[in-house]
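Scroll down for the structure; my scribbles are underneath it.
Missing here: one protein chain of the complex. Every other protein chain is in place.
A and B label the chains in the order they appear, each numbered from 1.
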Amino acid sequence: MIIPLKDLAAHIGAELRGDPEHTVESCSTLELAHDGQLSFIYNSTYIKALKTTKAGVVILSEPLADECPVNALVVENPYLSYAKAATLIHQKSKQVGDIHATAIIGDKSYIAKDCVIGPNVVVSKNVSLQSGCTVSAGCFIDDNVSMGKNVTLMANVTIGVGTHIGDNVTIHPGAVIGSDGFGYAPLGDHKGWQKVPQIGHVVIGNNVEIGANTTVDCGTLGNTIIGNGVKIDNQVMIAHNVKIGDHSAIAGCAGIAGSTTIGKHCTLAGGVGLVGHISIADGVHVTGMTMVTHSIKQAGVYSSGTPFQTNRDWLKNAVRFKQLDKLTKKINQLIKSQKDD
Amino acid sequence: MIIPLKDLAAHIGAELRGDPEHTVESCSTLELAHDGQLSFIYNSTYIKALKTTKAGVVILSEPLADECPVNALVVENPYLSYAKAATLIHQKSKQVGDIHATAIIGDKSYIAKDCVIGPNVVVSKNVSLQSGCTVSAGCFIDDNVSMGKNVTLMANVTIGVGTHIGDNVTIHPGAVIGSDGFGYAPLGDHKGWQKVPQIGHVVIGNNVEIGANTTVDCGTLGNTIIGNGVKIDNQVMIAHNVKIGDHSAIAGCAGIAGSTTIGKHCTLAGGVGLVGHISIADGVHVTGMTMVTHSIKQAGVYSSGTPFQTNRDWLKNAVRFKQLDKLTKKINQLIKSQKDD
Partner (left out) sequence: MIIPLKDLAAHIGAELRGDPEHTVESCSTLELAHDGQLSFIYNSTYIKALKTTKAGVVILSEPLADECPVNALVVENPYLSYAKAATLIHQKSKQVGDIHATAIIGDKSYIAKDCVIGPNVVVSKNVSLQSGCTVSAGCFIDDNVSMGKNVTLMANVTIGVGTHIGDNVTIHPGAVIGSDGFGYAPLGDHKGWQKVPQIGHVVIGNNVEIGANTTVDCGTLGNTIIGNGVKIDNQVMIAHNVKIGDHSAIAGCAGIAGSTTIGKHCTLAGGVGLVGHISIADGVHVTGMTMVTHSIKQAGVYSSGTPFQTNRDWLKNAVRFKQLDKLTKKINQLIKSQKDD
């Protein structure tokens, strides 16, 4: 979308320093941007690139404005303002109202008139899609699924029976929503496992984004719940009956075991694991690959793991870890014996 | 399925205390269940909910029976009995014998008459599906695959060349069975890698369940083998030539490297990693996110990792880990010097 800087300034609430009629039509980095492109800088690390940029306009904050050799949009929070500007510039011109000839729509399913349904999409029975939804090639939507407005399913997504999805939700390719939870009762006597039917559903709020090849299991009884504004990255595993509070964000490869509840405004970094049946307070941030084995009652930042080293050093230290309790006892003994002296 | 309590009691071997003609048709929690629903309680944590439940019947054990205000099914193991009862009540009424018009069936492939093949399914050549199989939308089954009775493939599953699947197996959406193993020979002189052809197959026993987006690689030579009754959760990675013993269960995000053998009746919790070419005895249980770097010869419970803390405390301790060997030596020196005194 071609847009004059005066309109861009109004859209993001920026002070424009430069030519209000100049237009941009895409975004790029400070180094690569040309005259028709928008760029941004949010900290002084890249100031050298700023000084030589050929961008049509740069979004930046006041302290850097004087260093900008081209048009500038001065804002308080350049990263956020860039996100808003780039969203406007790169908005997709949507087709409207097209159901591909190869799409299969089941009995009693309702597709609002302006939805776009791609090739080889299969929509089962009693499904409803409200206005503005887009379903890309190869998606499968099972019985009794309901979607709000402006839901986008990218290619090859699977939505299980009875899933409810709110408005403005995007689900990336290969994600599976509403698969069976992992629930079995031991049969005893080494006879194996009896499956516990997984008859609950997944309920997803508004403004949620779910990454590629992520899986969200349905509830065993009751539902798995993803709150409003939750952002989930690729290859995240969310087990049955998990509840995620509004606006929490979960990075790639994290795994959350069954019936665990996460508060609002939490962040889990990549590869974090949460055991089942625990509760995480609002405002908790967990650093990468941390193993969370019990509930967290207070907001804050939490971590586990050991720092990496050369394998040679690590081997020496790791083997000592196996004796850490004995070591501690030795020291306590030593201290005690000193005091006794 | 609507079922009178007397039939339910007979099916699960329970003592019925209440009205044998009362019927239930679905399951719910103690809190939410109504008169037409079954619920259960398996420990006294939920006794308050039991006392006020409006369920049609509750499955419970003798000690809690007196507290039950509604019909009761008294059993020894309420969780297992619930699993069996819920399976009966929620059994799906299956369509039979339907091959969707858009399904593609390759030459010399046999599909038993009562199988259900969904839209856009592609079955290649020389495939055989025995009685009662269901293949959902978008699945791809490559050449020379054989499936036993009552195999269910959920949507968008991929089954690679030559895979053999036993009876009563369920594979959840997005799973990939029989993909190439990760095998390369170094070319030397920094020239990169020569692929080792992955010409073995995957052999899956009876009563196996495999989770959404899980991957099971074929063998390099010989086969990758999943034993009878094995249960595998979502996003598990099983490499080439792995062998998993009967009735073992593997939770989400676990990864098992090539040629490793797991015994019978083992459990791996979420995020566990096993290196390649090791052997795990029968009856081994590994806790979440544990890294298993060598064979385990004895049944038991095994763990690794460090407990999580506030990031502030963790940083202090983690940095000390890097000096743990030196610390241990200091202490041993100290003790020695004391003894020498």
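Following the convention adopted for this analysis, a contact is a pair of C-beta atoms (placed from the backbone, for glycine too) under 8 Å apart; a residue touches a chain by one contact, two chains touch by 3 or more.
All of these numbers come straight from a predicted model, not from anything done at the bench.
Within the complete assembly, A:Asn156 is the residue of A:Thr53, A:Asn71, A:Ser109 or A:Asn156 that touches the hidden chain. Between the chain not shown and the residues A:Lys6, A:Lys54, A:Lys149 or A:Lys231, the one that touches is A:Lys231.
Listed by residue number, the positions of chain B touching the unshown chain are 102, 104, 120, 122, 138, 140, 142, 156, 158, 160, 174, 176, 179-180, 182-188, 190-197, 199, 213, 215, 217, 221-222, 235, 237, 239, 253, 255, 257, 273, 275, 286-287, 290-293, 300-307, 309, 313, 316-317, 319-321, 323-324, 327, 330-331, 334, 337. Interface residues of chain A facing the missing partner chain: 26-29, 32, 77, 79-80, 82-84, 86-87, 90, 102, 118-120, 136-138, 154-156, 170, 172-174, 207, 209, 211-213, 228-229, 231, 233-235, 246-247, 249, 251-253, 264-265, 270-271, 288-289, 305-312, 314-315, 318-319, 321-325, 327-328, 331, 334-335, 338.
Note that only the chains that are shown with their structure count from here on.
In this assembly, the C-alpha centroid of chain A lies 25 Å from the C-alpha centroid of chain B.
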